[in-house]
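One chain of protein is taken out of this complex; the other chains stay put.
Chains here go by letter, A and B, matching the order in which they are written, and residues are numbered from 1 within each.
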Amino acid sequence: EEWKFAHEESPGDVQDLYAQEFKRLVEEKTNGDVTVTVYTYGQLGTENDITELTTAGAVQFSNASPGHLGTFVPEIQVFGVPYLLSQDNEVNKEVLSSSPTIYEGLSKDFESKGLKLYTMYPEGEMVWTTKKKVTQPSEFDGVKFRVMTSPILIESYESFGADPVALPWGEVYSGLQTSVIDAQVNPIFFIESAKFYEVTDYLIYAGQQQYTTTVVSNAAFYEGLSDERKDMLKEVKSELDDFIYEAQQKANAEALDRIKKAKPEIEVIRLNDEQRAAFKEASAGIGDSLVKEVGGDTEEVLKALRKEFGTEM
Amino acid sequence: MDLGTTILIVMLVLLVLGFPMMVPLTMASVVAFTFYMPIDPKILIQQMVTGISPVALIAVPMFIFAADIVTKGHTANRLIDLAMTFVGHVRGGLAVTTALGCTMFGAVSGSTQATVVAMGGPLRPKMLKAGYKDSFAMALIINASDIAFLIPPSIGMIVFGVVGKVSIGELFLAGIGPGILILLMFSAYCVFYAKRNNIPTIPRMSWAERGKAIVNAGPAIMFPVLIVGGIYLGWVSPTEVAAVSVVYAIILEVMIFKSVKWSELLEIARSTGLITAVVFILVGAGTTFSFVISFAQIPQHVIGALGLEGANSYLILAAICIAFFIGCMFVDPIVVILVLTPIFMPLVRDAGLDPVLVGTLVTLQVAIGSATPPFGCDIFTAIAIFRRPYYEVIRGTPPFIFMLLLAAVILVFVPQIALFLPTMAFR
């Protein structure tokens, strides 16, 4: 039996670490009855394509991240709301791996699209790389900030005081180089592999967001598995919760070291609580406008998650 | 029979039988979906739509539109006059003018065929009158037009950049060095040919005439400045520069040269739309095909079977050049890039090769392949506009193909020729 697992990143990136470890564990626990084939980014099309492939049952597992997943399961966009997650990563790990709001509530929204939400994990803090030092919203004035074309992200960065700009992914590096844009945001391991630090001067940790990704499975496939296989997958999930948490921290820390080594003059800024509070306050209305835009049970989901993360307003 | 062999046979048979090129590609995918892969065939359509959706591909119709406008207008003739006043008097001057004109027009156009049409039309009669053999003239025009693929903008580089996730801005700059190298090689050959065949020269032009030619062609020479400068200065992304060049083409031909009327623009846009569809349906079909071979993990098998995993980087570059060259001998260059790039990119990354260098080499191979028998879109274009039989059109090509392959070898061993400019600008 062959299971196909497609993810959205390059070999060696966080999602690939997860998929490879998933492969190893599943093959080990089934004594090789199941082999897992991992497809990396671009092999089967775009992020949207691999989610569609999963709903169609062509692949059994795939990564789907809020950025584009919002077009399939709109409620998932709550993870784009700034300062929803805790500043304490132990809390984040706990909630993302076992939250009832996610695995019972949100999970239903996935099922209605033919997807089984298998797991959710953070890939690291979303870090700003900028050409200008920014420690408070007013310093974002006139900064052309590249974001993905998602209304919630656009509104968020507008509320922070920046000028959000849409630019295709492939043009971000040269865009920064030539100042078509002044800033972009991504997890640090990604910034390192895409070499964005080469063309910016500041790495700013503002604590506004973790890059959270989900692993989804085809719902019918998952339901059709034997109880034994389902138990095996649950076991694999809980082992991977610990594995990926450490793996992503290690990957991001190592990436930051490599960046500092490659470009010693880069300035790494971690905003203090007071500075973060200013950005949090500026973006306080984003949750409400998302609720208004998406509707459904977004309001309850957002409220419940804030409670679980301990980030109520 | 295994999937790989089956779809290869289906593709080749339908191709040789003369089916429209979208048919062999999609038929191979249909066969794969029906008999080998238990997947809903709607995925086939999804991949087709995905293939034409990347935002950067918008540059292709925009550059075609700009090229269509200037092809209809006076740009080509003014560039030819300019080249003529400077190099016309040397031995083989008209032939060198042709090579130089094709290179300059290549900086306006992203397609080699547009260059064959725009430059070949006016230049071939002039060369015949000056005493050049027709086979030499046609071979020169076809092959010098290849330089258009290397000099930015380049449709091939856009597609490679999109599929291979490589910066299009860097690829554009990397094409300039090799483009000039080939221009120099061709020019040297033109001089040699003219000497051996005793082609008479024309008198040297005065500086006054040269000045006048510069003034006349001035706005047209601004094209490459606009394209390279706009990207380099950060005003526009490589995708946007294509649309900006449409505006520039309109300013040039409609407002300055007054050679195209406002009312003609919509008709030109219609023809651009038609050509775009003909190309993009192949992009869509090629993407579907490339999905099939990725899904079935054929690249891994092929690379394993060839023993390329972890191979020496020169060996990998050689394999890439040969694969693209052979592919382009038979199939449309855009399709070859779409299908072969995903196969080789993982190898390129593992070997630590510079993807920009690989992209330049691929573009060069694709350009060579477009002019190489048996099948080549430049050859077909030449047959169509010159109305000469196939054999005569290709008879003079061997020396040029030899020089182009030599340029590829030089590029492998002296990559700085390509990487010098992007390194200076972007790294």
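We take it that contacts are C-beta pairs under 8 Å (C-beta built on N, C-alpha and C of every residue); 3 or more make two chains touch, one makes a residue touch a chain.
The rule is short, and it goes like this: contacts and distances are computed from a predicted model.
The chain not displayed here is annotated in its UniProt record as "TRAP transporter small permease protein", chosen from "non-specific serine/threonine protein kinase", "Fe-S metabolism protein SufE", "TRAP transporter small permease protein" or "Electron transfer flavoprotein subunit alpha".
Which of A:41, A:72, A:160 or A:222 touches the hidden chain is settled by the complete complex: it is A:72. Note that of B:7, B:52, B:260 or B:401, the residue touching the chain absent from this view is B:52. Residue B:40 is the one among B:40, B:134, B:350 or B:392 that touches the chain not shown. In the complete assembly, the contact with the undisplayed chain comes from A:113, out of A:29, A:113, A:237 or A:303. Across the entire complex, the residue among B:278, B:315, B:409 or B:424 in touch with the chain not shown is B:278.
Even with one chain removed from view, chain A keeps its contact list with that chain: residues 55-56, 68, 70-72, 74, 113, 142, 144, 148-151, 154, 163-166, 168, 180, 293. Interface residues of chain B with the unshown chain, by the touch rule above, are 15-23, 26-27, 30, 40-42, 44-46, 48-49, 52-53, 55, 57-58, 61-62, 64-65, 111-114, 117, 155, 235-236, 239-240, 242-244, 246-247, 265-267, 269-270, 272-282, 284, 330, 332, 374-375, 377, 380-381, 383-384, 387, 390.
Basically, only the chains that are shown with their structure count from here on.
Put simply, the C-alpha centre of chain A and that of chain B have 39 angstrom between them.
For chain A in complex with chain B, the touching residues are 10-11, 37, 39, 42-46, 48-49, 52-53, 56-58, 167-168, 170-171, 173-175, 177-180, 198. By the touch rule above, chain B contacts chain A in their complex via residues 37, 39-40, 42-43, 46-47, 50, 53-56, 161-162, 165-170, 231-239, 287, 291, 294-295, 297, 342, 345-346, 349, 426-427.
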